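Can you keep this structure in mind? I'll have questions shortly.
Every protein chain except one is present and positioned as in the full complex.
As written, the chains take the letters A and B, and residue 1 is the first residue of each chain.
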Amino acid sequence: MLTILFDGIAYGMLLFVLACGLAVTLGLMNFVNLAHGAFAMAGGYVTAVLMNRYGVPFLATLPLAFIVPAIVGLLLERTLYRPLYGRSHLDQVLFSIGLVFMAVAAVDYAMGSQQQLIQLPAWLQGRVDVLGIQVGLYRSFIIVICGVLVVALQLILSRTRFGSRLRAAVDDPRVARGLGINVSMIFATTFAVGSGLAGLGGALGAEILGLDPTFPLKFMIYFLIVVTVGGTSSITGPFLASLILGIADVAGKYYVPSLGAFVIYTLMIVVLILRPQGLFARAR
Amino acid sequence: MAAALETRGLMKRFGGLVATDNVTFRLEQGARHALIGPNGAGKTTLINLLTGVLKPTSGQILLQGEDITGLRPERRVQRGLARTFQINQLFPAMTPLETIGLAVSERLGGGRDWWRVTGSRREIVDEIVEIAQRFRLADVLDERTSNLAYGKQRLLEIAVAFACRPRVLLLDEPAAGVPEAERHELLATVAALPRDVSVLLIEHDMDLVFSFADRISVLVNGALFTEGSVEEVSADPRVRAVYLGESVDE
Partner (left out) sequence: MHADPTAETATPSSTADAVRRRLVRKGRWSVAEIAFWLVAAATLVFLPERHLILNEIAIIGLFALSLDLILGYAGIVSLGHAAFFGFGAYAAGILAKHGLADPLLGLAVASLATALLGFATSFLVLRGTDLTKLMVTLGVALLLGEIANQASWLTGGADGLQGISMGPVLGLFEFDIFGTTAYAYSLAVTFVLFVIARRIVVSPFGLSLRSIRDNPLRARAVGIPVNRRLVAVYTLAAAYAGVAGALLAQTTQFVSLDVLAFHRSADIMLVLVIGGAGYLYGGLLGAIGFKILQDILSAWTPQYWQFWIGLILVVLVLAGRERLTDRVKALWPRSRPSPDGKAQALPVTPAREV
């Protein structure tokens, strides 16, 4: 029971790291980016390739799993995404679905359609018994890393100059521009960081979520749930939504495997009907 | 005789903020009544309450003596309460012909008609023509709305509302943003609105208010500050202080 809760929390935190970039894209640029999962996949593949082909140790691959998708994200934001900010959501959806299809086929072409396996270092394998609860070492590792990231993000948002500018831009881009804030630069930076975090999440999650070319499609709905249920006005909303989603998904699959993803989809629809602005959105 | 439009103790609170404060007000049959007030006085909230976009916290709204407080916006329109918008709310991809045709056929119950081609009914066509001429749109009926000159768009804005055959028409700053050259045409059309339509004019422009209205209500901080004839209100020193003084400064 508590083990499931624990696994669920690990899963939820992973989802948060994967999806928080999307929350920013949506909240800041009002851009429906269905291709977010492609950046996560990129991070996963960076780690898999470095480890399996070049024997780089797992931990050493993680920075690259962040940096590579971040750079790709930055380039795409500057070239392809930016012209579409003012366009209709339909255009954005079509565009990002197109990107997903391209990413899926390209990775399939380059890497093959099989699952990528990652050999975790020995010290992250296995479980230990803590106060009678079976705790997976790797999951503890994920919780620690993601926990640090969440705290860091929260601090950056609330304490730094960049954070306050970002919040101003989310609240009202026009006013922010009027205050002399370089909104375009903030867009680019946050897009890159969001993509990088997704990549890091993809690398960390390869063990738990699996990694194959269809990753962006398989998990698209999860990212979207985190964002729509959590709302985009803070990072606490998506964080809580991630935890709930993670725990519900793990518990659902454990206790009622025959219902599969049923529980989650139903929950999502119900939440969106009752609270179209998200479960934790501020009242406007 | 019942008022064309009447509110009784209308209140609207947003959290702790009172946006509409106990407004009791009558729009007489055939009236030309202006509602003025400084920015933030709650004019927009009041319109939204009257048209049903917002639900009042308490109080009543009566149209021709009937309580419409609980009716949805589209039902109020069907009962004869139409409005224009301060910022044009048109259908950019449609033509004036289609826009007016839409409003007319909707009112004549054609909106549920999914089988007949729009315009196959004689009475609809006649009415479109009449409205197009009244609002001087006959020569641009086939233009795309987004390509129309601003003054024409403004006329269309009123024409659509008029096509709903309202008994009460709420005009929200009808001349806002209209360039001087097109202004005369617009004001003449507004002045020529038939007397069986009671008009509530929400306006900033004092010239327009004085030339059009026969009665003025002043809204300050969500509450009715004073009401009277044009002469009374324009002579009222308190009104000058809270409102006219401000508008001179602007």
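Keep this in mind: contacts are C-beta pairs under 8 Å (C-beta built on N, C-alpha and C of every residue); 3 or more make two chains touch, one makes a residue touch a chain.
Just so it is clear, the structure is predicted and the values come from calculations on it, not from any experiment.
When the omitted chain is restored, the residue from B:T45, B:Q64, B:T95 or B:S198 that touches it is B:T95. Set against the missing chain, the residues B:T24, B:Q133 or B:S211 yield one that touches it, B:Q133. Here one chain is not drawn; of A:V93, A:L117 or A:V175, the residue touching it is A:V93. Check A:I181, A:I221, A:A251 or A:L279 against the missing chain and you find that the one touching it is A:I221. Within subunit B, the residues in touch with the undisplayed chain are 51, 72-74, 77-78, 82-83, 85, 89-95, 97-99, 101-103, 105-107, 110-120, 125-126, 128-129, 132-133, 136, 138-139, 141-144, 147, 149, 151-152, 160-161, 163-164, 182, 185. By the touch definition given at the top, subunit A reaches the unshown chain through residues 26, 30, 32, 80, 83-84, 86-91, 93-95, 97-106, 108-109, 217, 221, 224-225, 228, 258-262, 265-266, 268-269, 272-273, 276-277, 284.
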